[in-house]
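Only a single protein chain was left out; the remaining protein chains are all shown in position.
What follows is chain A.
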Amino acid sequence: MTADNTTLDASAPRLEVDTLLDDPHTRIVVCCGSGGVGKTTTAAALGVRAAERGRRVVVLTIDPARRLAQSMGISELDNVPRQVKGVDESAGGELHAMMLDMKRTFDEIVEGHADADRARAILENPFYQSLSAGFAGTQEYMAMEKLGQLRANDEWDLIIVDTPPSRSALDFLDAPKRLGSFLDGKFIRVLMAPAKVGGRAGMKFLNVGMSMMTGTLSKLMGGQLLRDVQTFVAAMDTMFGGFRTRADATYRLLQAPGTAFLVVAAPERDALREAAYFVERLAAEQMPLAGLVLNRVHGSGASQLSAERALAAAEALTDQRAEDTHADAGTDAGDDTDAPAAARAENNLETGGIVDLDGGKAGSRTAGGPSPAAAEHVTPTSASAAQLAAGLLRLHAERMQVLARERRTRDRFTALHPEVPVAQVAALPGDVHDLAGLRAIGDRLALNLTETDDTDTDD
């Protein structure tokens, strides 16, 4: 298995994150991927790194974790970028960040495209409120809209965008069009038809349809509801075409040469399957893919020791201990496991010499934490050391199993898309919620240690 994997691994080109970030031609980096894989963190980490390497960067985050937002000073939603403090600006860069306010962005489009009275009518309409707060795709549309605005300002030389937490990475590309065509849709045109064409003969059948529908809908939902819909549609009338056009414009921006897509995925089956779909889709849309960020990959400094051997050794150590204890009580079970003979032979002799073992160990163990008195002079004895060693070995076996699983899923992706450059980011044990953490992620991204590198440094 390993030989196979290494070859596959070697054939996946490395994603050079610093080269991408340093290139002045890179103007937009879009971090996409399915939910929960670390897009926001990756986007923020790239922002910090790019800024500290000298670029004027703005990061557009969507739904960041509360503490992360706080640490970047963007927890208030005012829908404009704020400069992030604590970033090393000695290379001449700067980091600005913002958190997308979807409803506000929508409101601003309305305010910008309708006179004051009309805008107010729209903003107060219950249908508008429901649409702007909850339509599937509004968030994606508004993320694109905001990206378009930031790009138009031309105030930053690098824009890094996070994408909304959707189940499918493709939603980011599809949802804006969905909202656009929904607003331009057939039904809306029917609703507007009477107002627009005023009963022209050719439209008569539509009006029949209309009144039938009006009847049914108002029976169903009450007349008020339908009036609300109609006022909404009438008020939005001038803007409808606009939504389509805007969505199209941003779409083209995403195809432009200065844009780079990074697909973020965890080394898990579902996430990588989504990533593969997305890669194929980007190619079909002629959108430039920079590479795959494989986030939260596990590694081991002791990968030369296999899970199987570690478990066998752990078992040998545990059996040995069990035997020792039983021997005291005269109830040697005489089990016939095949633990390494050498281990058994030596062990009794060595442990026999040390007597303070059980008392000392019990003290420190059952307390559920270090008891200060015991901690000072208890030196681990070989039996407690054996137990510790067994624990370490079990832990290692588990780690190696995780590694193997992650490698299998990654290899499946690489086999499908050998052309996609990959950057692996080692898993941090805890969550990331400060600049130091983001910097650490950035370092790992740029370092991009593959397993082959790991074993190289070991030998």
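By definition in this document, a residue touches a chain if its C-beta (ideal position, glycine included) is under 8 Å from a C-beta of that chain, and two chains touch if they have at least 3 such contacts; residues count from 1.
In this text, contacts and distances are computed from a predicted model.
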| request: Write down which listed name, "YolD-like family protein", "ATPase", "Nucleoside ABC transporter membrane protein" or "ABC transmembrane type-1 domain-containing protein", is the UniProt protein name of the chain that is not shown. | output: "ATPase"
| task | Just name the one of A:A175, A:V263 or A:A314 that touches the chain not displayed here. | result | A:A314
| query | Of the residues A:A234, A:A283 or A:L392, which one touches the chain left out of the display? | reply | A:L392
| remark: Omitted-chain footprint on chain A covers residues 35-36, 65-67, 126-127, 129-131, 134-136, 165, 167, 182, 185-188, 190, 209, 212-213, 216-222, 224-225, 228-229, 269, 300-302, 305, 309, 313-314, 316-317, 320, 339-340, 342-343, 346-347, 350, 361, 364-370, 375, 379-382, 384-396, 398-399, 401, 405, 429-431, 433
